[in-house]
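Of the protein chains in this complex, one is absent; all others appear in place.
The block that comes next holds subunit A.
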Amino acid sequence: MGGGPRAGGGVVAHPAAGDHDPVLLVSSVSRSYGRQRVLTDVNLGVRPGELVGVVGENGAGKTTLLRILAGQLRPDGGTVRVRGSLGYCPQQAVVNEALTVGQHLRLFQVAYRLQNDHRARELAERLGLTRYERVPAGVLSGGNQQKLNLVLALMHDPAVVLLDEPYQGFDWETYLRFWDLADDLRARGRAILVISHLAHDIERLDRLHRLRAGALRGPGTEDRR
């Protein structure tokens, strides 16, 4: 299976490796849970420097799609290709409650095999997390756990960033700082796919896709630039 890219749904024509060609290419992806078909035919391409949103009703399959893109779930059909490194920020903060913020950064620095933690420190500083360096993740507020979740996804400066409702629990200031950070990533040529609340974020996206009936389509699939 897998088929080539098709028209509609924000699809990219071909996977050439130029600067403006997509670094994330999704072709005809489908996925079912038992008899329930969650994704039927998802096609999507995201180029460097693009900030693309996916919206959909509860249970539409947004998180399933993102987990497939992150390589955590195998699709029943179709292909996913990623060019460069990948950063995935899951909806629920995936942290170790016993470890402090500083220990998380050290652990992921060795996991990503980074020479230094400069980028991680910069992100922690921008999101206001530095003061909690010695605090175990288990006693952080939900918002601060989410900040740590985001820092862990971005600290290796990935080429493709997948964000699943990344600002849940953020206060207003942090929410604005998050979008500054997203703009910064976009300016640096990173490709960003974000599952987003339609009400607040639609004007911040380059393109918006609506996940409906298992596919990316509908009037929301317009180019906003």
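Convention: contacts are C-beta pairs under 8 Å (C-beta built on N, C-alpha and C of every residue); 3 or more make two chains touch, one makes a residue touch a chain; residues count from 1.
Everything that follows uses one rule, which is that contacts and distances are computed from a predicted model.
Missing from the rendering is one chain, named in UniProt as "ABC-2 family transporter protein" (options: "RNA polymerase sigma-B factor", "ABC-2 family transporter protein", "Aconitase X catalytic domain-containing protein" or "Ribose import ATP-binding protein RbsA"). When the whole complex is considered, the residue among A:Val82, A:Val101 or A:Ala182 that touches the unshown chain is A:Val82. Within the full complex, the residue among A:Thr40, A:Gln103 or A:Gln168 touching the omitted chain is A:Gln103. Subunit A meets the missing chain through residues 1-2, 15, 17, 25, 68, 70-86, 88, 90, 94-99, 103, 106-108, 110-114, 136, 152, 156-157, 159-160.
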